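Below: the structure, in structure tokens.
The complex appears here minus one protein chain, its other protein chains still in place.
Chains here go by letter, A and B, matching the order in which they are written, and residues are numbered from 1 within each.
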Amino acid sequence: MNARLAAIARAAVLPLAIFAVWEVLARAHALPDSLSRPSAIAGALGGELLDGSLFAMAGQTLVAATAGWLLGGALAIALGIAIGTIPLLRITVGPALELMRSVPPVALIPIALLAFGLGPKLEILMVAFAVFWPVVIFTAGGVRAIDPRMLEVARALRFSPLERALRFVLPAAAQRIAVGLRVGAGIALVVAVTTEIIANPSGIGYGIAFSATTLRPDQTFADLLALAVVGFAINALLVGGERRLFAWANA
Amino acid sequence: MQQKTLFDTAHGVLSHTVLDVRNVGVTYGSREVMHDVTFSVTQGDFITIVGPSGCGKTTLLRAMAGLTTPTTGSVRFKDGAIGEPHAEVAVVFQDYNRALLPWRTVSGNIALALEARRIPRAEHAGRIAALLARVGLASYADHFPKALSGGLQQRVQIARALAQEPEVLLMDEPFGALDAMTRQRLQDEILAIWGSTPTTVVFITHDLEEAIYLGNRIIVLEANPGRIGADIRVDLPRPRNQLATREDERFLAIRHRLFGLLSSE
Partner (left out) sequence: MRVLPGLAFIVAVVALTELACDAHLVSPAIVPAPHDIWTALVAGIGSGELWAPIRATIAHLLLGWFAACALGVALGALVGLTAFGRAYVAPTLEFLRPLPASAIAPVGLLLIGRNDLMIVAVIVFGAIWPVLLGSMHGFATVEPRLHEVSRTLQLSPAHALRSIAIPSALPDIIAGARVSIAIALILAVVAEILASTGGLGDWLNLAERSYRAPDLYAGVLLVGLIGVATNAGLVRLEAYVLRWKESPAWQ
């Protein structure tokens, strides 16, 4: 226990030192006003926590990111299983998927804006699009790695394709799929925030962009910090969750 | 060649000490790993250090190499105490695959020792070629270590150590990870190398027969804590031969003696 506390204490030294120097320099007017100061940022953060606006923003971002992740993930798993089990499909659709994959999602936001206009639908669909790629690749990879004899047994036992997918393919490829979903979850948050910064007027990303354009640096940094915490928490959750779920495989 | 026989039979009377291990003790926390080890290494010796696992052979070698500092006592090299690795003391590790630079060719790996000694670039090619010839790696100069078998990789490490032109060559179970046939071949090779250079070798092994076959002196370490159990002179004739020497009755006698010493653990 002591070692852990010591490690956390050591980790805190650098940030605290930076905040201290920042505060002192800001008070001495040695820094541009646009940098604000830790005390003001803390105040803005406190204000947002108290009036619930921070939770509202975070909630909007997380809801959109999760919805997009579920949507993109489900579609990707379905297509991934199909691609993994039907070689002809893989050869035909594969190159097109590779091409689409290399377009950064952010470049498609303007197109999505044209199609869907401002609003949560835009964000959810953007996230779904971005999440789709890693999940479909990992799923297809996981499915292709399944022992073909097991699938033959399933076919011999006269299971329908759907039943084969659900009862055999899915569980066998589960770990790879989980990794893909985890990668997707990381992307989900990033794409959600990016969409908010550029297009969608809701969520933490929008909060940061709005505070910046209305020249409120303390609020900008406060929201940025909140986003860092959210990102860190989600990442920790995902890594921990995957480890626990698949401890049996990694043992 | 004349020099070697003198040292072998005259029991080092005319020689001088290169490494002096004095009352070396090593303790980790509350565990005493090595207790009061004292012996001298004479120039031209081929000393083998043998003992069961846990007797601290590697710890002793690392102290002699200057990689670790003993808790008590000291290791002295000719002029002074060894606290840090000494330029005249070269080390060959057992895990050759981790001790070589995978991104450099065989020549490049040997060159590293030359670069460290600030030997002019122009001389590198000649020296490397000579070293490769000595260890039998002439045709592998431009190979990467990963492409070589274990025995060949270990030869690269030996060549690199020789590139230091060291007074003392410390070898930590260098053939332990190799198959029996490769091991025998390398045993004869290291003897040939030792015979043709004024180098002193300290060779760690857990293999009794290897210890007797190679050395002119065997230091037996007992375990828990590591301490000297015996210091045996080996009077077998040179050059050694894998068949003849191992069947020599003196060989068998020493083998019996070592077996007795080490199985009473």
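In this section, a contact is a pair of C-beta atoms (placed from the backbone, for glycine too) under 8 Å apart; a residue touches a chain by one contact, two chains touch by 3 or more.
Bear in mind the structure is a predicted one, so any value in this text is a computation, not a measurement.
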Touching the missing chain are A, B
Touching the absent chain in the whole complex: find that residue among A:26, A:64, A:137 or A:189. A:189
Please give every residue of chain B in contact with the chain that is not shown. 65-67, 84-85, 87, 89-91, 93, 95, 98-99, 101-104, 112-113, 115-117, 144, 146-149, 160, 164
Residue-wise, where is chain A in contact with the chain that is not depicted? 7, 10-11, 13-15, 32, 34-35, 88, 91-96, 99, 102-108, 110-111, 113-115, 186, 189-190, 193-194, 197-198, 204-205, 208-209, 211-213, 215, 217, 220-221, 224, 227-228, 231-232, 234-235
